[in-house]
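The other protein chains are all here in position, but one chain of the complex has been omitted.
On to chain A.
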Amino acid sequence: MIQAQSLTKHYGSKTAVDSVDFTVQPGKVTGFLGPNGAGKSTTMRMIVGLDRPSAGSVIVNGKPYHEHKAPLREVGVLLDAKAVHTGRSAYNHLRAMAATHNIPTSRVHEVINLTGLESVARKRVGGFSLGMGQRLGIAAALLGDPATLILDEPVNGLDPEGVQWVRKLTKQLAAEGRTVLLSSHLMSEMALTADHIIVLGRGRVIADASVSDIIASAAQNTVRVRTPHTAALAALLAQADVTITNVEQDVLEISGLTVNEIGDRAAAAQISLHELSAVSASLEDAYMKLTQNEVEYRTGDTSSRTETEAAR
């Protein structure tokens, strides 16, 4: 369990985290979302005491992190940047980390096997690919068999098989009653992995709810219709609370009416439909809607979603 109270961090005149309150519950995977510079990494660093809060406090498993007798058994953390000496082998890095808490070497071998690092464990970390570095970071986070896991961008640089493995692993760890907090920019991945979402924007919490609630709150229910008679259908359905957009030559997107209503009225007017489907909102849509005013580093053309996404 992670509890933040009025947690604040200033860097000079810039406020990275602005009086944030949230609780990360054990037993579920909590996703930490937000645009670049929203304060996710800073918040994670404050949880494990790498950065000192300017105001407010954050406690993990009932105490400030530094008061725990066995910090690595309370919290396992993977931070965004590599936190390993490049001249040391993965095995020796883990051995040095394990030694601080008298964790046996058998556990070092366990996490090496768990993360699939057997073949490169004796090689120097300097030559690791991004994905291998991530696996080593996850191995280090798991070393103390901790009650709380904090993973910043864990799937960054992983192959599809690794992404799936992280998804299964985090879900399993949460199912064991552990607290799991992870950040990711891959919205689709987050939708599959997380049970609960905390969205940060410009250092503030702008949403804190279950994944389904977040999607529901931001979703506009639209219906997609394909018909050769777009003009006739548009004229038929036109009324005050209905918006109709002609997205393609023979495709309309309609909001304000249900699939049934549109289908029945078209049938009554004998307008043939080639496609009629409800467009369900995704977590990505919900996220974009929530953060559209909170993006600090915006790309030039904000109307193009793919471009904004590519810039992340």
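One rule holds for everything that comes next: a contact is a pair of C-beta atoms (placed from the backbone, for glycine too) under 8 Å apart; a residue touches a chain by one contact, two chains touch by 3 or more; residues count from 1.
The criterion applied here is as follows: contacts and distances are computed from a predicted model.
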{"item": "Protein that the absent chain corresponds to, by UniProt name, given \"ABC transporter permease\", \"OB-fold domain-containing protein\", \"Iron uptake system component EfeO\" or \"Benzoyl-CoA reductase\"", "value": "\"ABC transporter permease\""}
{"item": "Options A:N92, A:S255 or A:S282, residue touching the unrepresented chain", "value": "A:N92"}
{"item": "Given A:P35, A:G144 or A:G203, the one touching the chain that is not displayed", "value": "A:G144"}
{"item": "Selected residue (touches chain absent from view) among A:A83, A:L186, A:V259 or A:A281", "value": "A:A83"}
{"item": "Omitted-chain contact residue, chosen from A:M1, A:A234 or A:V259", "value": "A:M1"}
{"item": "Touch residues of chain A, complete complex, unshown partner", "value": "1, 26-27, 45, 48-52, 65-66, 68-75, 77, 79, 81-89, 92-93, 95-97, 99-103, 113-114, 116, 140, 144-147, 161-162, 165, 168-169, 171-172, 174-179"}
